[in-house]
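Removed from the display is one protein chain of the complex; every other protein chain stays in position.
The chains carry the letters A, B and C, assigned in the order they are written, with residues numbered from 1 in each.
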Amino acid sequence: MNTEQQKKNKIMSILMKTEVSMVAIIAIIFIAASLGTQNFLTAYNLTNILKQCAIIGIISIAETYVIITAGIDISCGAIVGMSTLIVAMSQAKWGLSVPVSLLLGILVAIISGVFNAALVYEFRVPAFVATLGSQTILRGLIKVISNGGTVAGINKSFAGFASASVGFIPNLAIVWFVIAVICFLILKYTIFGRNLFVLGSGEEVAKLNGISIRKTIYSTYAFAGLLYGIAGILLCARINSAIPTAGEAYETNAIAASVLGGASLAGGCGSVFGTVLGTILIILIDNVGTQFGIGAFVMQVITGCVIVIAIVVDQLKKRGKR
Amino acid sequence: MNTEQQKKNKIMSILMKTEVSMVAIIAIIFIAASLGTQNFLTAYNLTNILKQCAIIGIISIAETYVIITAGIDISCGAIVGMSTLIVAMSQAKWGLSVPVSLLLGILVAIISGVFNAALVYEFRVPAFVATLGSQTILRGLIKVISNGGTVAGINKSFAGFASASVGFIPNLAIVWFVIAVICFLILKYTIFGRNLFVLGSGEEVAKLNGISIRKTIYSTYAFAGLLYGIAGILLCARINSAIPTAGEAYETNAIAASVLGGASLAGGCGSVFGTVLGTILIILIDNVGTQFGIGAFVMQVITGCVIVIAIVVDQLKKRGKR
Amino acid sequence: MEQEVLLKIENVVKTYPGVQALKGITTTIKKGEVRALVGENGAGKSTLIKCIMGVESPTEGKVEINVDGTWKSPKNAIEAKDYGMHANYQNVNIAKNLSIAENYFLGRVPLKGKFVDWNTMYTESQKVIDKFQLNVNPRDTIVSLPVAMQAMITISKISVNDNIRLVIFDEPTALLENDKVETLFKYIRELKESGVSVIYVSHRLEEIMEICDSVTIMKDGSYVETKDIKEVDKDYLISKMVGRSMVDIYNIERQKPGKELLRVEHLSGDKFTDVSFTLREGEILGFFGLVGAGRSEVMRAIFGVDKIHSGKIFVKGEEVSINSPKQAILKGIGFLTEDRRKDGLALQQSVKLNTNMYSYDMISKNGIINLKKETDRAEEYRKKVAVKTPSVNQIVNNLSGGNQQKVVIAKLLCRNPDILIFDEPTVGVDVGAKDEIFKIIEKLTAQGKGVIIVSSYLPEAMGLSDRMIVMSEGHVAGSLDSQELRSLQEEDVLRLASTVNFD
Partner (left out) sequence: EETPDSLDIVWVTCSTESEFWQYQQIGMENAVKDMAEKYGIEINFTTVGPATEAETEAYIRAFENAVASKPNAIISATQVPDSTIAVSKEAMDQGIVVNFTNCGLEPMDSDEYSDCYNQFYTTVSADIGDMAGKVMLELMEKAGIEAKGTVAMEFSNVNPALQPRMDNFKAYLEANSELTVLDTLYNNNDLNQGQADIENEIATYGDDLVGIYGANNTSGDAISLAVENAGIKDKVITIGVDSDPTEIAALEAGTIDCIIVQDAYGQGYAALENAVETIMEGANPETEQKVAMAPVAVTTDNMHEDEYAAMLDPTLRKAE
């Protein structure tokens, strides 16, 4: 094969990537909204979009990690909600300092992740059921702890963090970016990251290649828990309270963002960058819908269509029709 | 191997079945509730439980079919909701006769199923995303069609069907039983049924053995659509109206019932009887909770625990700890 | 009498992204002819078969089969079956969750009225099982069977069909031991007698000389020539395939055994009892036995995959207890498993990841991988074991079977362990590459490493080993030193391997 050919191959293989379709679709929507509406391309609105992406973006990255191992995490929203609640309770009810409240929030989230891992690893409960179970348990606990009510009285400066920006970039988005970069690097540069892909290719493969399934599963779910914890903290700051419904139904968006970004529920593939793009697409659709003044009902139809089309475009490009 | 040994093996392999763990857990809960509460073991309450199982039971069977093929259907609740809406609109707004309204309801559900199949087969959209997309689209359409309002004015005798019983057995439960038996027979005794398992074992295998993947996928989702349509009709009669949220969050229960009953999201296994038991367990927990006067918050925690324990018991029995 | 033509392959070209797998193949096959297809790994044999069967559509050209006088081109497996075409694919393709009976009748379930006739299915399956002497229950699910048995199921599966015109075997014997190969050959002769044509792909050239009427040689996706089997010999085929001639590939430099590396004493597990042996530096220790002899199980136990009931393992003189493959690896043991697709490779991942996944710790610091080394190593071993792939970023699943096997070997070599256990290392590997692999083993022993080779292919086991353990039904049936190895006949070893009744 000559170098000309190789170059061509390389370009082709880049174009084949899911991320490219995603960028293209996002760009189309972006351009359409910029030209078609007055206020889309304003600093306020763009800051806005970034801010809205952050929390769901972080959760989606964690979900991507789990999905790469051929798992799935239905409990992400509930863990986020639990972390939000603990942070709020610590600050507002238990009189703890902000740093301690954050630590507690993260701790609880990590413990929830470890609980998931224990179900999946020790008892071989399929990830879907394990995390469905812990979702239900956590949602119940949240209500038991909060007695079903709103927890207000969050520390002002802590809550202020969520609305502040550095220049045009909202703090929330900065946290998201930093986490995305770190997670990207972990996936690319560490043995842990590689092991996720091997595990996602099959437990037998992982085991016989000397990879500790136990360690990998625990690390994955615990790490996801850590990210959910951070997301929970940010959510607490953003909504300036904890409500029992916090984080509800986030799992759908998180899974959708991962899959839009190229992850496969069969395991073994997924990328942080793709997931970031998937998150942006999901948030963008909503924003653009409002900008165009489209009613909520019709908007829901359109959202469904865009998600489907995004995947269809990618699949057609990759493999053509069957 | 002598016959003694063979017999023993046979008994062992029966005991290993998921259905056996399910029956055991259900029996324990049943006995506990019978002894521990006054009104559990009354004809009224048992009729009640059967009635409540019926609709979710039918949906779960359809979900099991899809899961056996290694697919998943997130849109089941939305399809049920759409069918409910069409039946109600036909009767209350479009002045159509009851039989026509039922046909329309089923038709719409089958079309939705075919749409899912088309996404999955023609465009190779992963089942999760395809059905997530159509869920979103359908939910939007439901609200657009109903304009977000309740559709009341259902035919009285039609609605009466849902509350009537034959002896102690509610009509709804009879429909469920009949469907369960038919679906069991289809799975065991028809080529279509067997092909679901083949497809679930891998597309390559199906393809190389001359099994039409196209036909199997279309039939599966269309058949599931048919069942959702029937469930939608029953739901319409049961709630005596159509509301935009009808069928919401059913997918979680349907998937949980399937998995509790022994289906694996990896495809290739699942049973109708198991799913029937899974449905009963889910419904039973709620009922027993009320009988014991347990508050809603704590009850949610318990539900989560029971689901997890049910699976853990089954897994421990099957394979022991890792 | 000039026989009728059954199959016409006309200028078949197949292009995958970045790879031209077939560059224009033309040949015809007559009724009742047994045609061999030979070529190096990645020559395009399996791809050609898929094009013949219509499961892959050729980029150019066509394939036609004579169906009672009319020429038909199957567009998919269903049509192929209608035309009486059946294939036994290289990657054992079988519905793992289903029973043997159902697998036999995949796509052609017997019906009574409109319903599946389970009774007929079981009784008919039992007949096939008996015919092929497979001592299994038709109700058993496939997952519970060892790969070799799975391979026999897919082979025997063909005979449930009637109206067979063409049967294709893609490396059917790779996982089989002698008497099963004999069963297969008997079946092929039967087919031939009834006028069925057979296409037979194998890297074992002596099999081809034994069973085939003619042979088509392929190289790099191109057609080289078709010869009557009487016109060729093994050396001729090798020189045409590989482009050079090869003398005895088993003739490698032997080392003087050094210090003891591995000693196993009275090891017992689920499927083997009281196994003892030692392995020394520079030694090649062969393990031979029939399917189910328990060799793989012994290796798995040593490697910490399966539980040990009793017995001791010593590594470099020190008693060890190994509970997981990871510990085994850290103790300097490397294990190449027999089922590469199930547990050897991460199929959907790149060649690069697969090459490195056994030894990432060796190219990382604090868990952080040196990406340059990762790529370099992948490139290095791609050359060393001659993996044919457009790039190291190619998904392993897209490689030809033999090339997948080479990646597994590269993976093991990367680790550079002191004790190397190869379970069926040359499954599906072409002669040229085998030669390369044996050269590598030669180098390894020269470095003082110890090598265990588990093989069901007797010529290889006998030719390569310095010493050999013969196992039968979970017991050591005999232990042969190098002198005995050179003096014994294959039949003697086979007899030993078939020894029964230990207790």
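The rule we apply is simple: a contact is a pair of C-beta atoms (placed from the backbone, for glycine too) under 8 Å apart; a residue touches a chain by one contact, two chains touch by 3 or more.
Keep in mind it's a predicted model, so treat the numbers as computed, not measured.
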Residue of A:I243, A:L260, A:L281 or A:V306 in touch with the missing chain, whole complex considered: A:I243
Per the touch definition above, residue among B:L104, B:L119, B:A246 or B:C269 touching the missing chain: B:A246
Selected from B:R124, B:R194, B:K207 or B:R238 as touching the chain missing from the view: B:R238
For subunit A, the residues touching the chain missing from this view: 37, 39-40, 42, 44-45, 48, 51-52, 55, 139, 143, 147-153, 163, 235, 238-241, 243-246, 248-249, 283, 286-287, 290-291, 293, 295-296
Touching residues on subunit B - with respect to the absent chain: 37-40, 42, 44-45, 48, 51-52, 55, 143, 148-150, 152, 154, 163, 235, 238-241, 243-250, 283, 286-287, 289-291, 293-297, 299-300
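Convention: only the chains that are shown with their structure count from here on.
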Touch-based graph of the chains, sorted into line, ring, star, complete or other: complete
CA centroid of subunit A to CA centroid of subunit C, Å: 43
Where subunit A and subunit B are represented by their mean Cα positions, the distance between them in whole Å: 29
Residue list for subunit A, restricted to those that touch at least two other chains: none
Junction residues of subunit C - those touching two or more other chains: none
Complex contact set, residues of subunit A against subunit B: 119, 121-126, 128-130, 132-141, 143-144, 148, 213-214, 252, 255-256, 259-260, 264-265, 296-305, 307-308, 311-312, 315-316, 319, 321-322
Residue ranges of subunit C touching subunit B (in the complex, touch as defined): 53, 55, 76-78, 80-81, 87, 89, 93-98, 102, 106-109, 111, 114-116, 118
Residues on subunit B engaged by subunit C in the complex (per definition of touch): 185, 188-191, 193-194, 197-198, 200-202, 204-205, 207-212, 268-269
